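A single protein chain has been omitted; all remaining protein chains appear in their positions.
Coming up: subunit A.
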Amino acid sequence: MTTVIADPEPEAPRKPLRTKVVESNNQLFRASPLNYLVLVLTFFLSVFPLYWMLVMASRTNDEIVQIPPKLIPGSHLGEHVGALFDNPDVMFAKALLNSFIVAGSITLFVVIFSALAGFAFAKLRFRGSNVLIGLVVLTMMVPVQLGAVPLYMMMDWFGIQGTLPTVILPYLASGFGVFLMRQYASQAVPDELIEAARVDGATTIRIFWSVVLPALRPAAAILGLFTFMTYWNDFLWPYVALSPEHPTVQVALSRLSSGYYTDQSLVMAGTFMATLPLLVVIVLFGRQLISGIMDGAVKA
């Protein structure tokens, strides 16, 4: 398209066809008012449930059940959040801390292990590497939670049933992470740099730490971000595996909502607090998230 536009030739009358092409292409890419309507509506629908959560978290239970509903936030948010943290059955503060521990340690290990393997697959030649990378891709196709029953038994064998390691250990191997790092390392780490380090007598692990890992930092950040969010939000396995005294935030939420008497405003205050860290992430790193999703889509 650029070549067509950057073609201000004097003999314009000779090419009416070309001008037409430029026009239709511009039309293709220019947004109409209808497009903006679609976009604004989509934006509204995307944000509305979260807004609604805020409205309900800040209203009393009596106000929540009123018809017609109150459409703007009330004044009780602080009160409900306070009640949430004071409720000894829910252990919300502990649940928040547990979620940070779980998601944080999974993220740390996934990034390191994926970077190590990704570097090896992208830059080191070894027998069987093609077969092994094929296996990595295959592991992405396995629905891991189908192994819930044996995993539950294994945690019993290891003597860690119900504790936080039960929901950390199964997630440390990420096929997606290895694949992502391999793709990134193959274009971001120049071979000459590795060779130069070898000439200087650096061992492979030394090269990894001082040359490769710094170059992989952008991809590591994206992988870390996605991993953290995924396991902050993870539900099924923690719901099955964790004992009542070790809840994560999502498990605490489900417990909050499934009592005989459900305090709706407390549930909504809980979802609000559980969602808050993620909203902070999207405000800070929204742009990187978008490019992460889109780059991953093109490469995969």
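Brief remarks follow.
The criterion applied here is as follows: a residue touches a chain if its C-beta (ideal position, glycine included) is under 8 Å from a C-beta of that chain, and two chains touch if they have at least 3 such contacts; residues count from 1.
One rule holds for everything that comes next: contacts and distances are computed from a predicted model.
Note on the omitted subunit: UniProt lists it as "Sugar ABC transporter permease", one of the names in "Insulinase family protein", "SCP-2 sterol transfer family protein", "4Fe-4S binding protein" or "Sugar ABC transporter permease". Within the entire complex, the positions of subunit A that touch the omitted partner chain are 1, 4, 17, 20-21, 24-25, 27-31, 35-36, 38-39, 42-43, 45-47, 49-50, 52-53, 56, 64-69, 113-114, 116-117, 119-121, 124-126, 129, 132, 135-136, 139, 141-154, 169-175, 178, 194-195, 198-199, 201, 203-205, 208, 229, 232-233, 235-236, 240, 249-250, 253-254, 257-258, 260, 262, 264, 267-268, 271, 274-275, 278, 281-282, 286-287, 289-290, 293-295, 297-298, 300.
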